[in-house]
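The complex appears here without one of its protein chains, the remainder shown in place.
A, B, C, D and E label the chains in the order they appear, each numbered from 1.
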Amino acid sequence: MAASIVCFGELLLRMSAPGNQRLMQLPELNVHVGGAEANVAVSLARFGHTARMVSCLPDNPLGEAILQDLRGQGVDTTHIQTGDGRVGLYFLETGAVQRPSRIVYDRAHSAFVSRPADAYYWRSILQGADWLHISGITPATGPNAADAALQATRTATELGVRISFDGNYREQLWKAWSGNGPEILAELLSHASLAFINELDVGLIFGESHSDRADAEAAVFARLPRLQHIASTMRHQVSADHHRLTGRLATRDGVWVSREFDMPGIVDRIGGGDAFAGGLLHMLTGTAPLQDVVEFATASAVIKHSVAGDYNRTRIQEVEDLLSRNGLDVRR
Amino acid sequence: MAASIVCFGELLLRMSAPGNQRLMQLPELNVHVGGAEANVAVSLARFGHTARMVSCLPDNPLGEAILQDLRGQGVDTTHIQTGDGRVGLYFLETGAVQRPSRIVYDRAHSAFVSRPADAYYWRSILQGADWLHISGITPATGPNAADAALQATRTATELGVRISFDGNYREQLWKAWSGNGPEILAELLSHASLAFINELDVGLIFGESHSDRADAEAAVFARLPRLQHIASTMRHQVSADHHRLTGRLATRDGVWVSREFDMPGIVDRIGGGDAFAGGLLHMLTGTAPLQDVVEFATASAVIKHSVAGDYNRTRIQEVEDLLSRNGLDVRR
Amino acid sequence: MAASIVCFGELLLRMSAPGNQRLMQLPELNVHVGGAEANVAVSLARFGHTARMVSCLPDNPLGEAILQDLRGQGVDTTHIQTGDGRVGLYFLETGAVQRPSRIVYDRAHSAFVSRPADAYYWRSILQGADWLHISGITPATGPNAADAALQATRTATELGVRISFDGNYREQLWKAWSGNGPEILAELLSHASLAFINELDVGLIFGESHSDRADAEAAVFARLPRLQHIASTMRHQVSADHHRLTGRLATRDGVWVSREFDMPGIVDRIGGGDAFAGGLLHMLTGTAPLQDVVEFATASAVIKHSVAGDYNRTRIQEVEDLLSRNGLDVRR
Amino acid sequence: MAASIVCFGELLLRMSAPGNQRLMQLPELNVHVGGAEANVAVSLARFGHTARMVSCLPDNPLGEAILQDLRGQGVDTTHIQTGDGRVGLYFLETGAVQRPSRIVYDRAHSAFVSRPADAYYWRSILQGADWLHISGITPATGPNAADAALQATRTATELGVRISFDGNYREQLWKAWSGNGPEILAELLSHASLAFINELDVGLIFGESHSDRADAEAAVFARLPRLQHIASTMRHQVSADHHRLTGRLATRDGVWVSREFDMPGIVDRIGGGDAFAGGLLHMLTGTAPLQDVVEFATASAVIKHSVAGDYNRTRIQEVEDLLSRNGLDVRR
Amino acid sequence: MAASIVCFGELLLRMSAPGNQRLMQLPELNVHVGGAEANVAVSLARFGHTARMVSCLPDNPLGEAILQDLRGQGVDTTHIQTGDGRVGLYFLETGAVQRPSRIVYDRAHSAFVSRPADAYYWRSILQGADWLHISGITPATGPNAADAALQATRTATELGVRISFDGNYREQLWKAWSGNGPEILAELLSHASLAFINELDVGLIFGESHSDRADAEAAVFARLPRLQHIASTMRHQVSADHHRLTGRLATRDGVWVSREFDMPGIVDRIGGGDAFAGGLLHMLTGTAPLQDVVEFATASAVIKHSVAGDYNRTRIQEVEDLLSRNGLDVRR
Partner (left out) sequence: MAASIVCFGELLLRMSAPGNQRLMQLPELNVHVGGAEANVAVSLARFGHTARMVSCLPDNPLGEAILQDLRGQGVDTTHIQTGDGRVGLYFLETGAVQRPSRIVYDRAHSAFVSRPADAYYWRSILQGADWLHISGITPATGPNAADAALQATRTATELGVRISFDGNYREQLWKAWSGNGPEILAELLSHASLAFINELDVGLIFGESHSDRADAEAAVFARLPRLQHIASTMRHQVSADHHRLTGRLATRDGVWVSREFDMPGIVDRIGGGDAFAGGLLHMLTGTAPLQDVVEFATASAVIKHSVAGDYNRTRIQEVEDLLSRNGLDVRR
């Protein structure tokens, strides 16, 4: 059953060194469009839902390229506004062997960050939506976006639109403008019915220390009456391009844990969490058992690790094939 | 001792997405020449034999490029005819992590498929040949090629040219023209002295179910008096680019099984079976013990997995180095 | 504490097949600058030392490109002379799966090889230097370089400049001009306070056979009074691009062995030994315990395996991060 | 004033040799999406209109890539159907010096060609449209598309939707299925209010010979009462990549001819005529004088010659800058 | 005779679309290092002078890449400071046919712009220098750089270091921080002995209107007693990649005008003015007649148009070959 999901966040251009080159080793950069919420929007559009992106871009060839790319993926871009400022960038060096990947952010002063909160008319934007999805990165980018995020969630709650919130605590971004991260994130979280958080997020937001994830989940459920699902992943890192991934989904009634997926020869790790979120939101729009929900979401994240770029360029059938262990030989 | 081998089948252009990109993710395709029998011909030419390709291509830049490529590899292309129709294509997406590789065929209506069976003068083509090699794909492409394949094998049998047949049952191709696959393949197989088949092929061709490979081999030997060798491989798939491979060779007198080769970090899996066939045919032209035959053929297939494109760009020495475990450090 | 190190050897252009292509499979070559001593110089310059390269290049675009590249890395190139002759080349094919990498040398008749020994004024070149680093490849390239290497080490000994010598016995090079490798290398080694050698080098240089590395080290210490440190690595090869590496450092007082580093998904194995030498020389300029010395040197070599090209494009911090097991997830 | 234009025709993938390489000289192809009507749709979408593409594609990665690309350009793709068959291809070699560009078509048996005429519900597709644009290539591809084209124009005429028809007589396509080109094109043309034709088209369609373009225009106006505008270009070819272009627009009342534009250093000539058509349709939706109409359309075509790929990736402002001769130095 | 020249200005990364692609048409960017003063420094270093760059970069891989590149060119980078902020970028689309090239700047908030003026110790930086070269872009980037530029020129005048000033009025940059461009530029110019300005610059700086260049030159000479040489170029644009260039050099005693150079098939127009400045400064360090000075400077600029990237990668010999019309056939 197709749902209508609104995603609010910044759109970035990723500039990455080709192959396994060190950043700027060769005078050439590969470009991808990304952004935590945009990645979720793309997953949802590919899974057959109506995904509406809310953001702001400058009217220049870089902004135009982002729009084209997202529109090409089937995301509704009619609520992406045009404003003054630059396009946020990040530079990526892909790791190898025992050397981790590295990101150099260059996203300050972007059109999104400079966009005043009152430029977004949430009542009309959220009209008819089933979900509002937002990550902790959005408010961290600056006071305008933080205000806008709060207004979005408050309006969503008023309109009965369910909220999906992805923790993603980014200390450096909060520090850059002395924002009160914990307070803002706590309010956003209080509106959510679905949260992607683990014990680290809980510690950072509520200043609590939890010995394990189950404890943290219990504490958050106790604190936040609107919250129904807490989702997270566990990642074991064998080497820079060999990880193992397990998904987890908690409700007030229990916990569902996916099988562990082995991921040797990772192509691109960026966007793995967003692919998990996209898969989970997709499944929650249906009526599948929660074990199936968490398996699908995790398998969706696993496929993302084989896809270059931030987007999870996949289809439902491909995720299901992975789950049904249909074999790995060439599909003809 | 150099033999003369005639290979009959379609020549295709492979269009593959660069690196680990999804198909058509980037507006760029890498091109390779391939085709099951052509791959065997290239292996044999590189191993010092006279390999003659019999096929049909249109007189356009695509056909010309295929000719140049194959001729460059040392294959005798004088029996590749020119005819109306297109060049058969296939589009390849290379898998990664737990996502398998995928092929989209676009080979219908090719010059090869459209070529009437009576365009090939087998008596003169097979003159002086030691072997005729043909795969189950050739007759599956359509009635013209099926007729031609039957005439080729019948003539070869008459002339005392030994026949090597590689099962390769392709259900989709047979369905596309309602061809009677089992009947045609059974006749082709009945002429063969060497067959590359396993229990699945036996099941599809003869409608029999066999609990294991040895049973299937015994049944086929019982059925087909001309058959002397049955060869096959066992492939264990750890991930999309990590397999393990073992070769097997059966005669009426016994079975020879190669060591298991570990293949992490596979570069290109396409053509692995053809490299096995090429290695095996090469060794059967000599007098080596059958254990050496199956080891060489399997090592040859292992090397193929490290080579981009359909061809097994290797030399005898390199296969022997792998077998003698000469070490893996840089050769200077 | 920054040291001043003089490196003497040939500068080469590496022409490598792109990605995992076989050499000359595609009509395209990637170019890197390298050379055993140059690689050490780059490591040292990146670790904050003054590294001076002594060599000879022709005055053409190839020589100019090498100069630019090395100068860009922060190496002092003012003692790279200009002379008649060509630039030495080597062609590299990167291995995969069970197929090892392969090098085709094309370095004969280079400007370096043709440079008369008396073109180098070692007294002024070595002025103020703490170390002279030289490998066994330098004298092997021909009589001019062999003479120059001997004069360099003799002068260094006179001036109290410590000598670091890296074995690197290259039989083919010695054979090409019938040079007396063992005699020349033995004299060079006799000047060294630090030597990168193992039991194979000892066997080749002194004609002795040693059952294990410890024996060989003891024998060399007994023979050569100036020698203080013997360093070496142990490499276990799982596949062409999956090795394991351990470092070892011996003095007259004991032996220090690093942890074993697992290196799956190797990007570029060339220059691994030079990265080890660079790391070790860097640490010996300080006062760290010898266990830290060998750990750092080995970790430095491990990082090299993740970097394309001959140079170890890294920084001290990155090596230390690896040693402190700071995790492998994306650095933001 | 934004209009709503429906474009009906085949969507093709262009596979072109990189740079000035001969086709298949390098094992690499660049991919672009194109098709005469799609190119017009993209121009119109970029000029601010609602452009709806009507076509048919297979549900495979090639069809999906075309959809994404067109959707990214802002074209309404909701009426692109999914059907059996392949994606039509064409291979392009770009000319140079005195060697012309060359196209090898491989478009037979496509999903578009195989789509039955009754699969399109023109009454609903054309609802609210101002224009229907169609070229002579569409009916030439086969009987299904010819029928569909006739039904489309008949329905458009009934609904009062104006018809724009671009001649584009393709003899080879008509021959391939023995279609009666002149008869079908004559009917299509009889519905048009705007036609892109010259004396050659008139000769082929009506079997008449005209000494000059003005004569041909007069004859067609006399024959076809619905026709209001006839547009065409004159191209002078200095070399393969240096042409000169002039536009022409005729009505029953007069003729307007643009300035001659010099086009040295052409980047990509394909789609030049479609860019002219797109510019002309754009201007006819407004109220500009006809001299401005033909100048804009021709300038739009001139810009296309500087853009790689079939689409005219430009904006109104850029065309106007060219017309106002704003200078050619770098725009900062 | 080698001079010592100090260049002060921002270092930028240019991100350009490959070939003739529109900006962001392909997901790939080519990277070059540039900046008006850096380009002059590179020219001078390549012509045998000591060129010292004074600037500020962040300590990240982008800043490091710029340093390496400039150091590789032989520029003295020891006075390039490290500071907080980003690397200034600009995105370039290369024009074709009648479509001009286009630049999108993204240079606000850079480390250079944020660097306080008192971070530069001009007395020590200028020690032993013959020239200080600075362009009008440097003060335009912001108040810090404007202050620093003023201090630099004042100190240079005190120390007897000659000043070369390149007008380059950039209105957008001045507007962005409401800087008083004319006043600041007038003071900088008042210190100069060599100025690269034309009647437009004179109009913008002094608010005067001059009917022709000679008038403007006379007026400036009258106003500024320290000024000895005024240099400029005249550029005629045939198409986006076909220009004609003439150089001009005025003193209080006369005017010298170079021949007109035809420049068809321009590879890269960026940095042409800097190459002219570099050539002129080079020649003014010698004693050649002024006609030779302006011919060399213009020829140097002409060669730049054939070189990709901002730098003029050439040598004195090559410029002289062009001047001596040594023919255009292949140099073997």
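Throughout what follows, contacts are C-beta pairs under 8 Å (C-beta built on N, C-alpha and C of every residue); 3 or more make two chains touch, one makes a residue touch a chain.
Note that the structure is a prediction, hence the values are computed from the model and not measured.
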Message: I'm checking contacts with the chain that's been left out. Which of E:G207, E:P225 or E:G327 qualifies?
response: E:G327
Query: So which bits of subunit C touch the chain we can't see?
result: 15, 22-24, 27-32, 60-62, 64-65, 86-87, 89, 91, 93, 102, 104, 106, 108-109
Field: subunit B, residues in touch with the chain not shown (by the definition above)
entry: 68-69, 71-74
- prompt: Mind pulling the subunit D residues that touch the left-out chain?
  reply: 19-22, 25, 95-103, 105, 170, 172, 235, 237-242, 264-265, 269-270
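Simple rule for what comes next: only the chains that are shown with their structure count from here on.
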Field: Classification of the subunit D:subunit E interface as same or different, half of numbers criterion
entry: different
Query: So how far apart, in whole Å, are subunit C and subunit E when each is placed at the average of its C-alpha atoms?
result: 41
Task: List, in ascending order, every residue of subunit E touching at least 2 other chains.
output: 22, 27, 102
